[in-house]
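One protein chain omitted, others in place.
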Amino acid sequence: MFVYIARRIVYVIPIVVSVALVCFLLVHITPGDPLVAILPADASQELAAQLRIAYGFDRPLPVQFGLWLWRALHGDLGNSIATGRPVLAEVLRAVGNTVTLAIAAASIGFTLGLFFGLIAGYFRDTWVDKVATSIAIAGVSVPHYWLGMVLVIIFSVQLNWLPAVGAGPGGSGSWGWDWEHIKYLVLPAITTSVIPMGIITRTVRALTGDILSQDFVEALRAKGLRETKVFRHVIKNAAPTALAVMGLQLGYMLGGSILIETVFSWPGSGLLLNSAIFQRDLPLLQGTILVLALFFVFLNLLVDIAQAAIDPRIKRS
Amino acid sequence: MTAMTDTALQAAPAHAARGYWATVGRRIVRDKVSMACALILLLILLGALFAPWIGLADPYQGSMIRRLRHIGTPNYPLGTDELGRDMLARLIYGGRLSLLIGILPVILAFVIGTSLGLVAGYVGGKINTGIMRTVDIFYAFPSVLLAIAISGALGAGIVNSIVSLTIVFVPQITRVAESVTTGVRNADFVEAARASGADAFTIMRVHMLGNVLGTIFVYATGLISVSMILAAGLSFLGLGTKPPEPEWGLMLNTLRTAIYVNPWVAALPGAMIFAVSICFNLLSDGMRSAMDIRN
Partner (left out) sequence: MTEIIEPIDKLEPLPDIGGVAQPLLQVDGLTKHFPVRGGLFAKSKTVRAVDNVSFAIAKGETVGIVGESGCGKSTTARLLMHLMERNSGDIIYDGRTVGRELSLRELRRGMQMVFQDSYASLNPRLTIEESIAFGPKVHGMAENASRALARELLGKVGLRPENFANRYPHEISGGQRQRVNIARALALSPRLVILDEAVSALDKSVEAQVLNLLVDLKREFGLTYLFISHDLNVVRYISDRVLVMYLGEVVELGPVDDVWDKPAHPYTRALLAAMPSSDPDNRTQVPPITGDPPNPIDPPSGCRFHTRCPFVEAVCSGESPKLSDIDAAGHQVACYMFIPGSGHSKAPPTGAVAP
């Protein structure tokens, strides 16, 4: 087990470096001089040359990457061009709100997904299965930003029950788990939960079906085990894979929140990314993507280790 | 050898022999859900292709005095948008760009990813390691983030949006293609073909393609659903198509301001994306089960 974890961690290192490289190169595939975003419109040639040297843009690319990586390792992702504040601080503040949203969405999506998946797999080919699979396929096919709009139309515009945008009183920095704040979370969380709900339903349904058709279930029933007990075995066998899928989905919610945060003006990392793109704030863009991708890699690592911990078959390999 | 020709040995199935793909085709035609989806997609596609010749209003011609009419207004069956343009015409015309930017990345990624996956799976060894480790890097990004990061860095535009989505889907298709190819490559019938002295190209053509392409194709069809949502999403953010082009994601974006005035018209473009996306998903599921012939 220890060897497995160690190997898994070592395996992550080249991935992390590659992710950093991709983030670094993103700025360099940007059309035009990266300086353009930094320079004032009326900058002189001398100022441009000075800044070029100051930012190290005159050095060869690998050297630039090395320096950038070195600074990034020390928590220095540069300063935002728009606000002048350190990128890392901006990103971490926004990520906190995204995590809030993702956790709320996960608790809705995972619960529903597990429930629908288990009953659909257990009552395969009955009307229960048909309803659950229809909900699931709608969940994975719906453009979630549109669903967000529709929910706003129904619950904010028509019924006026819930607020349409924002994160509640006090703005982005003062989240609290009270109704004054939570009512702002409801619609974005429901919207975010739809895709993971659909994917988990489909995964768990397939898993349950497979497990139920295996010989050991036959044997359990043959020895007179009650169905509820049989069901416990099914859940135990489905758990490792279901867990892996849920971990991955949590990562997607953290990293893929930009559309939903834009619809609801939710002050998370997605909205930050959106403003970084449209203000051509390249250090902020680079930093946000790097942090989100590293979050995702780290989460995948945790999932692998957790999976190994509960699935005896993985430890051996 | 007379003992061999007993009746039991000659027993063969009753129905006439039929090719694999003919059987799959027959099964999918009999599947009502798949056929309904195919029909809807066909209608949307034909509408988009023949939009100029089916008597629609000009999708670019707006009018300040008839902005944001409701659904069911005479002459404007689906109302008008925030600039007074006919929604029906814009939704049907919108299929042109929306389908292009949604489907083309998957087609490109299918060609590139399948080639990479076939090579990685068939050649194996260092080439496999090289290709698959590179693919792993892209898997370290959630696909939405990757698409937006590349698009955001490249800047807005249709071509950039297609390029970024292609980059997102190539690794996914490569992974599927590689695993299917590796599976088939190790099958005994490929060993037998090698034992008969056939070269790699012939084995690939006769024995491998037919056994791997179907699976990859079905997977890619399912990806179109994701691609439609992401492509329209990029436009929705302002990273794809630019006004005044009719495109569902962009229309959804510009109509957002109208949700307090005329909410249901504002939601229409999203319903189109949803319809196309769910149809491709159901079609992909239908093909997958039709191809699983042993059940």
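A and B label the chains in the order they appear, each numbered from 1.
Definition applied: a residue touches a chain if its C-beta (ideal position, glycine included) is under 8 Å from a C-beta of that chain, and two chains touch if they have at least 3 such contacts.
Quick caveat, the model's predicted, so the values are computed rather than measured.
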Which residue of A:V10, A:L159 or A:A222 touches the chain not shown here: A:V10
Option touching the unshown chain, where B:V29, B:L46 or B:A192 are the choices: B:A192
Residues from subunit B at the interface with the omitted partner, ascending: 1, 3-5, 9-13, 17, 20, 187-189, 191-198, 202, 206-207, 210-211, 293-294
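Assume only the chains that are shown with their structure count from here on.
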Subunit A-touching residues of subunit B, taken from the complex the two chains share: 133, 136-137, 140-145, 148-150, 152-155, 225, 228-229, 232-233, 236-239, 252, 256, 259-260, 263-264, 266-267, 269-271, 273-274, 277-278, 281-282, 285
Subunit A - residues contacting subunit B, complex: 14-15, 18-19, 22-23, 26-27, 29-31, 137-138, 140-147, 149-150, 152-153, 157-158, 251-252, 254-256, 258-259, 262-263, 273-274, 276-278, 285, 289, 292-293, 296-297, 300
